[in-house]
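What follows is subunit A.
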Amino acid sequence: MDQRNFVFMFYGFLAAWLIVVGYVISLARRGARLKKELEDVKQLAGSAQAQPGRLEDRVR
Partner candidate 1 sequence: MLRQALSVARKDLSIELRTKESLNASIAFAISILLLFSFAFDAVLQDTVNFAAGLLWLVVAFAGALVFNRGFARELPNECLDALLASPLSAASLVIGKALANLAMLLVVELVSLVVFGIFFNVHWTTHPLFLAILFLLATWGISLLGAVFGALTVNLRLRELMLPVIIYPVLVPLLIAAIEITNTLLSIQPVGATEFAWGKMLVVFDIVFTALAVFLADTILVN
Partner candidate 2 sequence: MREKVAIGLGTASALLLTYTLYQMFMVLSDEVLQGAIYRIMFFHVPAAMIGMIGFFVALTMSVLYLSSGHLRYDALAASIIEVSVIFATVNIVTGSIWARIIWGVWWVWDYRLTSQLVCILIFAGYLMMRRAIDEPTQRARLSAALCIFGCVDVVIVWKSIEWFRNNHPGPVLTFRTGGGTMDPSMEHVLYWNLLALLLLGIALVLVRTRQDDMAREIDSLRRLANASA
């Protein structure tokens, strides 16, 4: 029983870490994709108009 106790403890820690790390990786990938898309669209719109986006903040 003691053996399984330790093993399961590690499974528990592993599970917690896998979930968090998995989420962080998915966030990182989404971030990279968005960055690339932003660069593409900035080029499309023309660099003169590429101000940090506050245009769309107020919507009412």
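As a working rule, contacts are C-beta pairs under 8 Å (C-beta built on N, C-alpha and C of every residue); 3 or more make two chains touch, one makes a residue touch a chain; residues count from 1.
Quick note on selection: all candidates are chains of the complex that A comes from, given by their letters.
Note that the coordinates shown come from a computational prediction; the quantities given were computed from them, not determined experimentally.
S.K.: Using the definition of touch given at the top, pick which of 1 or 2 touches subunit A in this complex.
M.R.: Here subunit A touches candidate 2.
S.K.: In the complex formed with candidate 2, which residues of subunit A make contact?
M.R.: Those in contact with candidate 2 are residues 1-2, 4-6, 8-9, 11-13, 15-16, 19-20, 23-24, 27, 30-31, 34-35, 37-38, 41-42, 44-46, 49-50, 52-53, 55-60.
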